[in-house]
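Only one structure is covered here, and it is reproduced in the block below.
Note that one protein chain of the assembly has been removed; the remaining protein chains are unaltered in position.
Naming follows writing order (A and B), and every chain is counted from residue 1.
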Amino acid sequence: MKKYGKPAALFVILAIAIALPLLLNMSRRGKFQIQVFTIAMIWAIATLSLNLILGYTGQACLAHGAFFGIGAYAFAICVERVGINFWPSILIACLVTATLGFLVGLPSLRTKGPYFAIVTLCFNVIVYNVFENWTWLSGGIKGQTVTIPSYLGERWVRYYLVLACLVLVLIIERQIVKSLLGSSLIAIRSNENLTEAVGISSFRNKLLSFTVSCFLVGLAGALFAMEKGSVDTTVTNYLYSFYILIYLLIGGVATLAGPVVGAIGIFYLLERIQSLKEFRFLIFGLILVVVIIYLPMGVVGGIKQFWEWAKDKWGKPAEAPE
Amino acid sequence: MSFFFKQIVIGIQLGSQYVLVALGLTLIFGILDISHFAHGHMYMIGAYLLYILMVLGGVNYWLALIICMAALAVAGVIVERVIYRPLQGSPSINSFIAAIGMILFLEALVRGIQPTSLNVPKPIDRTVTFLGITMEVQRLIVIAGAIIFIVLLQLFIKRTRLGTAIEAMAQDREGAALVGISVSRMSALTFAVATALAAAAAVLMAPVAYIAPEMGSVLVLKAFVIVVLGGLGSIKGAIFGGYLLGILEALAIAYISSAYKDVFAFGVLIIILAIRPTGLFGGREA
Partner (left out) sequence: MKLLSVEGLTKRFGGLVAVNKVDFSIESGSITAVIGPNGAGKTTLFNLISGSMKPDEGKIELDGRDITGWPPYNVARAGIGRTFQTTALFEELPVWVNLVIGYRMRTKSGLWDAVFSTPRARREKKETTERIMEVLSFTGLAEYFNHTAGALPQEAQKRLAIAVALMGRPKLVLLDEPTGGVGLEETDRIIELIGKIRESGVTVCVIEHKMRMIMNLADSIVALNFGVKIADGSPREVCEDPAVIEAYLGESIA
């Protein structure tokens, strides 16, 4: 369905991504930058997860902030309080988040469009409130610390771990998108009524994509807890739901590069202009409005459109699919 | 017993604010099919404008009320024209995103200039005792003010030509266009009326509560809850839902706990939408 960019360009990008921490490690400021990139990649994973429901089934979900936090807390609690090892804890965190996602999806996916967005946002607010009040679960303001195995002590090691996860998530998403299951999902986004008329249960597919999406964002949350070394209630903040949505829209929905570009690009940018403090979001908001009106397909989508237009004009004829 | 009664009155006061905001939202959502998430932030701007006028400018409260309503009506029209109009053909998620962009912009703007919360003096700083309870006059002003505006809105809709046109649009947008009602003028008018009502709510409530940049966010969510439950475009639904939510919330705060008060409204919404995905009163399908 959607082409993913030339293999050569990918190779170059991957090479840069791999080389980056080695270069940055050489300076003290560079060492700090590594963490910025690690966290940016974690947000990219979260954005890719939202892409699965928004880009591919067309449902705007605003609960991913909550699921991110649930993944983070599930991981932290497993490692610290239950005493499970690092690796199984990550998997458990993903499964817990996916299960919760499934349970939330069951009632809420019967609603459509803005209703669904509002329901998921409400869910997020509730989760945030619950975590703030149930301090036995969340550790209150102090939060919950996380001890990670010593071989993950170095920043650059964790960077590579997250990079590997990002690549894995990209591969999984690509596989889904290009599969027959993927065709069900884009059908739902394109014309839900017709999808039902051709024998596809839109509810079941939405629920499936929602559950997988929650699995992935749970992973992002767990990695976040690992990187930060601790979690507190802000991790379930509903604002995160908005940020992820924005990264996705500006980067480009329904593409694979879009979420990555959007998340890493914007997150990095916001970190860079920390000095502007509140006004960062002013610019952010402005960009969002401008992009959604003039570039609704996001940056990557806009580039693709330009590419298609250029191809049409100077042309290769339309290629048959693989 | 009088404690209970007091909570009811407080609930009606709380509800008044919800009703005014929800009315605007149900008009916009019901007639124009736009998820105007930024409505709460227009409310917030109304409150800050009041502060500027009253505290910095020394303007009389009642005059400030009128100015705020007028100014925000204009702001509403601008928002409709500059932001939502270009997005007319695109999927509704786009307007939703644009609204989020506005929210970020407005909140950052205000927070950057004035992050700490502010207070506005009450025009009539007295309490009054009736039927065994003691209450600040301002709270009663809120209640009275809301009722006045609701009545004015009803008169406008039922008795004026413009109002009838709006009602026609609410029932059937295409039909209304066919009989010559200018959809673009009506859109502007709807936004003007809705935002003016939000401004009224803000000005009425400001002396009782405090003014802060985030005051619009949770409010707009609750207004959406009310609109969805009451039925898109249904004025009666917004009024009924608004007061009901206000009273239930006041009772919940008093008798259960104030920590979960927001959760309450949202929990109810999720449950109801789970059972009836098109809202309580049906109305327009989402």
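Following the convention adopted for this analysis, a residue touches a chain if its C-beta (ideal position, glycine included) is under 8 Å from a C-beta of that chain, and two chains touch if they have at least 3 such contacts.
Computed from a prediction, not measured in an experiment: that's the story for all the values here.
Put simply, the missing chain touches A once the whole complex is considered.
When the omitted chain is restored, the residue from A:84, A:172 or A:239 that touches it is A:172.
Checked against the full complex, the one of A:121, A:212, A:231 or A:292 touching the unshown chain is A:212.
The residue touching the chain not shown here, chosen from A:26, A:82 or A:180, is A:180. Only one residue in the set A:27, A:85, A:135 or A:191 touches the chain that does not appear here, and it is A:191.
Remark: the residues of chain A touching the chain excluded from display are 1, 172, 175-176, 179-184, 186-187, 190-191, 193-202, 208, 212, 318-321.
The rule we apply is simple: only the chains that are shown with their structure count from here on.
If you average the Cα atoms of chain A and of chain B, the two centres end up 33 Å apart.
Note for the complex: chain B touches chain A at residues 35, 83, 86-87, 90-94, 96-98, 100-109, 111-112, 115, 218, 221, 224-225, 228, 259-260, 262-263, 266-267, 269-270, 273-274, 277, 279, 286. If you check the complex, the residues on chain A that touch chain B are 54, 58, 60, 107-108, 110-115, 117-119, 121-123, 125-126, 129-130, 132-133, 242, 245-246, 249, 277-282, 284-289, 292-293, 296.
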